[in-house]
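Written below as structure tokens is the structure these notes are about.
Only one protein chain is missing; all other protein chains are in place.
Up next is chain A:
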Amino acid sequence: MTSETGFDADRYKRFPTRGPRPDGELEELERIWCKPKGWQWISAINNNYVGVYYVGAAMLFFVLAGLLAVLMRTQLALPMQGILAQETYNQFFTVHGTMMMFLFAVPAVEALGVLLLPQMLGARDLPFPRLSAYAFWAYLIGGLAFFCSLFFGLAPNGGWFMYPPLTSMTYSPGINADFWLVGIGFIEISAIAGAIEIIVGVLRNRAPGMSLDKMPMFAWAMLIFAVMIIIAFPSVILATTLMELERALDWPFFDPVRGGDPMLWQHLFWFFGHPEVYIIFLPAAGATSTIIPAIARTPLVGYRLVVMAMMATGFISFGVWAHHMFATGMPTISTSYFSAASMAVSVPAGVQVFAWIATLAAGKMRFNTPGLFAVGGLVTFVMGGLTGVMVAMVPFDWQAHDSYFIVAHLHYVLIGGMVFPFFAAIYYWLPMTSSRPLSERMGKWVFWLMFTGVHITFLPMHLTGLMGMPRRVYTYLPDRGWELPNLISTAGAVLTAIAVLLWIIDMARNFRPFGNREAGNVFDGPGLEWLPTGLYSVRSVPVITSLYPLWEQKGLSRDVEAGRYFLPNSATGRRETIVTSTLNAEPQYLQRMPVPSPWPIWAAVFTAAAFLLLTIQAYWPSLIAGVLGIYCVFNWCWTLDRPVDQLTADIGAGIRVPTYRAGPSSHGWWAMVLTLVVGGMVLSLAAFSYVFLWSRNPGEWTPPPPLASLPWILAPYAAAALLSWGACRILRLARPRSGLIATVLLVGASGLVGLGWVLEWEAWRGIGTDPTAHAQGAMVYAFLAWQGFFAFIATVMGLYASLRWVAGLIAPDRPTTYDLIALFVVYTAGQGAFAALLVHLFPGG
């Protein structure tokens, strides 16, 4: 294998090292990665803690949303019941669907990633543990606030996809819809933060030698999942922002009377919403591909095919969004293209399913609880997949659209594709985090009750749907033949609820998190996560030579625990992890990890408060909360990018690597680039929205400001980019005044970005553009608002850079902070220039 970074792979032969390790190494690791005490539990940031909190919170939301489902089913058990009023039912199905999708399914798998990935990859932790903590707390606070809106009758009631015009101010005048828009927008930010963490973690924190072909299936799935989040979620951020702007400021993006179009919402929502289904499915599939080989005690059949299938699923999921819109009257040929694409999805999904079946056939299946859940999920998912192919056919979809057939289909896919695999994962991996595994006897009860309960609930719904029962109705008339299937469905829901209750009891009886002892590798799993671990993860980071290291690398467990691999101690006396290269996982440098801090939590509290206060239109308190949030982020970042006392460190067997890295190969750079990709996606989708709205009513669009204004707008943006680049170059020159000049240039650059924005705004104001009059003006102002937000952040960053310079925290050998700020400013300038060119030149005068 050719080296990717110049690292000589022969050096791996030095491991496992021989001879005893010096005394005190383990104690030092334990001291550095110590257990939190008292209130420190809240500010803990390692994945062992945050991962468990995260999974726990996701399960809490699952139970709460499930409770709503049982109440809905009770209401629907018999015709004309009055247990839930119509409005309450509307709120219940909206909150149930929204919580299951946004507060359970996505966060649950993300949580599983945070919990498992470091151990699975042989890292001490994911690269940005404070970001994980922030993402978790933001999600918990936002989610609880969202759920509690039910108690005040303020919960959203427009369905989980919130279509306008139903959700417009005319038909939903209260703040219920705003709770959805602001709440979900906020929770998605937390999901994106988690995704950035996962991408950088999987690509840069793998154990040395763990090249792509030795990467666990779950890590592949999480990588693709996280990339999909980065691409898909910006769409919902844009959609919710536009809708909120329409509701709050009367900018008519979705109002056809003033040049808007409700179809735009559907495009934006489903461009996110359909990939969301695969975003949920892929990690669960990754878990299944990890659990099935362990349960069948044989390698996964067709590892490479399954990797390809996951990638293909990720790609195609972005090409099928309009199959949710077959009934909206799109042109026939467009509908046919989407229909064909939808059917093509079954190819990669089929590859995975056949790989699992082949693995089960090739090995010796053990019917323990994780095995049962994995196989139960497979069966249920295949059934949902088959009805999926049915509704991919347009004529059938026209019949089944908005009926209970769809409710049955979506639950089969989601429960088979995510819930069962997730339970399999809990039963399989729990011994890793608890001193006791869950009870096998009870687990089997849980599985069989849940499996039968789910099928009894949802199988009859296909029939109810085909008999004409529409979805989202709070009751129905007798004598339509719907009574019996509805009663059966309710009975099934009760069985499922009993299963969940049993599981909760089992968890309460057996789960002992954060103990000093783990139950161990009770299922004989082959992955690194089954190595003995402490809060520091593995004692030493092994060299990986196999896809199934614990099965194939003899004595690995013993040698790892004896400290005979990389990082047997703390090389710098602090928290640290090895950063490796993307393809071959060659050691590159030692990343210093942050210590626990309350600031990310306070930042989450204040950002959540800012969003919530915004929802109830308390603008000033919201602003104050926002400012406090920024203050917390300043404090959070302040301790990062500090001087290092050792330039290189021995990470084991005499191999030395740098302890600091700036530029494109550093983890910070990667995180910033990914953040900017999110910004870029929002921008691209906004550009799509702009062109889409034009295509609806080209005749109504008015000419832009005179072309002469364009160079004046572009010039400050170009200058800002140039100054930012110059700042980084000058800092690296390491002259006496480099720090000062670089700071002045950066502050100047952020000021210029602001200037470009003001000039653009002036140009449109000058020709009398009113954002409330027509969708064109609304779109132009939406671009301005987005750019204004970035310009504001650039200004805040400029202020931060100045403060760091004043505090003497800027030095030529530690340029990361300035690099990242410059990257952001350059992007903001590019974004402003792109938006200006688009709205000035298209469709033109």
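In this section, a residue touches a chain if its C-beta (ideal position, glycine included) is under 8 Å from a C-beta of that chain, and two chains touch if they have at least 3 such contacts; residues count from 1.
Basically, contacts and distances are computed from a predicted model.
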Choices "NO-binding membrane sensor protein with MHYT domain", "Peptide/nickel transport system permease protein", "FAD-dependent oxidoreductase" or "Ferredoxin" - which one is the UniProt name of the chain not shown: "NO-binding membrane sensor protein with MHYT domain"
Of A:99, A:230 or A:316, the residue in touch with the unshown chain: A:316
Full-complex contact with the absent chain, from A:85, A:473 or A:583: A:583
Touching the absent chain when the full complex is considered, from A:32, A:307 or A:556: A:307
Contact partner of the left-out chain, one of A:143, A:348, A:596 or A:652: A:348
Of A:81, A:334 or A:617, the one touching the omitted chain in the full complex: A:334
Sites on chain A contacted by the missing partner chain, in the whole complex: 1-2, 211-213, 304-305, 307-309, 311-312, 315-316, 318-319, 322, 331-334, 336-341, 343-344, 347-348, 583, 695, 698
